[in-house]
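See below for the structure under consideration.
For this depiction, one protein chain was excluded, whereas all remaining protein chains were kept in their positions.
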Amino acid sequence: MNFASDGLEFEKVHVWRGDRHVLQGISAHVRPRELLHISGANGTGKTTLLRVVSGLLRPEQGSVTWLGQSITSSRTEYQAALAYASHEPALKSDLTAIENLRFAVGLKRRVTPKDLLAALDRTGVAACAELPARVLSAGQRRRVSLARVLAMRASIWLLDEPHANLDAAGSELVSELLQAHVQEGGLALVVAHRDLALSCPVRRLELNS
Amino acid sequence: MWTWFYKLASPPYVYGVAAALRLWLFGAAALAMGYGLIAGLAIAPPDYQQGEAFRMIYVHVPGAILSLTVYTVMAAASAVALIWRIKVGHAVAAASAPIGASFALLALVTGSLWGKPMWGTYWAWDPRLTSELILLFLYVGVMSLRSAFEDPLRGDRAAALLAVVGVVNVPIVHFSVVWWNSLHQGATIVRIGAPKMPGSMLWPLLSMWLGFMLFFGAVLCMRLQAEVLNRERQASWVREAIKS
Amino acid sequence: MTVGAWEAFLLVLHRELCLSFRRPEQLFQPLVFFLIVTTLFPLGLSLQLSALRDIAPGVLWVAALLSSLLSLDSLFKSDADDGTLEQLALSGQGLTLIVVAKTGAHWLVTGLALVIVSPIVAIALGIPTSAFAIMMLSLALGTLTLSWLGAIGAGLTIGLRRGNVLLSLIVLPLATPLLIFGAAATDRAISGTSTAGAMYFLAALCVFTCTLAPWAATAALRITLE
Partner (left out) sequence: MTNEFWSMGGYARYVWPCYGIAGAVLAWNLWAAGRYLAAAKLRAARALAMASSEAR
């Protein structure tokens, strides 16, 4: 009946923050093998939108559906298919990089240290695996958080400023990872200021106040 | 089938009803309190044990009952607001809290004024007074939690949850305080509100209680209007509402 | 491939214990606070050991409540600050399960630790050794209940500045029944009278709180996470 029921869809999302009407009826539909690039000036609600899509924030109006089902009614399944990387790298500074990954990814799926090391290796921080996160540089922390997304093997990626603190090689890496993810049938929502420079189809959503 | 429920809870409707009810409630409260005051202070005979001092009952007991009633109203409104996501519920809860806290304070102060001639001290760890004090702390907690949030929406919901948790706790606190008190003191405290109160003493009390209830209703209406306005600033009906 | 609830629970518990033991000073601070507060009372009152015994249960319990409250502030806050709470909330495991694991771990490292050091304080306050068993059992029940009440409070005050003062303001009134029954049980154990009544009430409170508080704490987290 609803032939748009594949992928992730949000419709007429409204969010107020106090008196401020942050999101004013934002809609989009992202299908597998698609990437949605969310851009906009500071304070236009990019992160808020991503939090709404993740299910962390319930919009006051509007709906978010995945495979035609509201994400609140299929919360567990939706979250199992989701990898969210917030603006902060979300690492415990007292735990090592690999422990951080283990405690975060281990709740989604059974992982072996080998899987986690492979993910860290892919993002170029395998050498830091046994170091506590507090001694890592901001760029290394970002790479560890990318490794976490990778190790979750999720079909939906929600990335908030994945390029932050990364050097040129790091930005390249983000593009490669995104491209591979989309080509394997995943979908991604990426908040970023810069152009993503991808060869796969990219849809754009520009937020303005 | 729930449409009437949501219509009843729609902000413009609530605002209108509150504005219309307010004066009637004040009038009725004044009548009930007026009768209660005259009958309680001048007509009712002095108590055979406590003499004229018992007349403090006419403000102490209604204040104490109201402080509990208002907390229940606040918690019920909070529960409705949390379960059905009805904003007006938060408005009712936010409007009730300061009124209830003021009644709790009234019950405490008048209780201790009554305590001096009866117990010989302003404060005895009487179970009723002690649980009233804890009730006041609960009110203060809910109010400070609400105002601590910069986002009023989150403040509303956090305070609502605390109010619901608190209302579960109120009977437990009261029971435990009574139990604790029975360990430390015998039944030396004069029991108030004994069932065999003659009508000439009872009617003024009931009238004062009714007056306090109506007064709470009236002040609730005023505060509710304000809370609804604060939550609905963008809505178009506000323009009409504040003109009148 | 998916992770069962029990497995996830153990993983979060492991994570919390790992984090606590990486910061041993945070483990010891509440215990030291407990010891200091209980030392201050006799100094302030300058009493003989025999007279101290009368106020010992109250002192012990007030100090225990305050010191376990001290560490509750960081129960969710440190995870919220570095963004890991969002990861936990989106982990595909129920948030309630995570709350239960985190609160359980909190009780293990603060409440249980407090129970273990309580005999030292008890000796200093002149509590006879015959009362130790009841005192420790009542403290175990009491601190567990407080951990749960505190989890609700901590969930509600996550994002707030000066949240720790507000946390005490919210939690302490709710904790009065604990103080009453806990101190009464200890008091009766010292005087050698029957402790059954107080202990039953304390156990009932504990069971009641442990059944309902997880849901309330989860709801609190959902509100403040938004």
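Labels for the chains are A, B and C, by order of writing; each one numbers its residues from 1.
Note that in this section a residue touches a chain if its C-beta (ideal position, glycine included) is under 8 Å from a C-beta of that chain, and two chains touch if they have at least 3 such contacts.
In this text, all values refer to a predicted model and were calculated from it rather than measured experimentally.
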Under the definition given at the start, what are the shown partners of the omitted chain? B
Of B:Trp114, B:Tyr139, B:Trp180 or B:Trp209, which one is in contact with the hidden chain? B:Trp114
Given B:Gly34, B:Gly51 or B:Pro171, the correct residue touching the omitted chain is B:Gly51
Touching the hidden chain, out of B:Ala76, B:Val168, B:Leu202 or B:Met222, is B:Met222
What is the set of chain B residues that contact the non-displayed chain in the whole complex? 41-42, 46, 51-53, 55-56, 59-60, 63, 98-99, 102-103, 105-106, 109-110, 113-114, 116-117, 215, 219, 222-223, 225-227, 229-230, 233-234, 238-239, 242
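In this section, only the chains that are shown with their structure count from here on.
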Touch graph across the chains, line, ring, star, complete or other? complete
By C-alpha centres, the chain nearest the middle of everything shown is C
Would you say A-C or A-B is joined by more C-beta pairs in contact? A-C
If you average the CA atoms of chain B and of chain C, how far apart do the two points sit, in angstrom? 32
Please work out the Cα centroid separation of chain A and chain C, and write it as a whole number of Å. 36
By residue number and range, which residues of chain B touch two or more other chains? none
Going by the contact rule already set, what residues in chain C reach two or more other chains? 226
Where on chain C is chain A touching in the complex? 1-3, 8, 11-12, 14-15, 18-19, 22-23, 82-84, 86-94, 225-226
Listed in rising order, the residues of chain A that touch chain B in the complex are 16-19, 21
Show which residues of chain A lie in contact with chain C when the two form their complex. 51, 54-58, 76-77, 79-80, 82, 84, 86-95, 99, 103-104, 106-110, 148
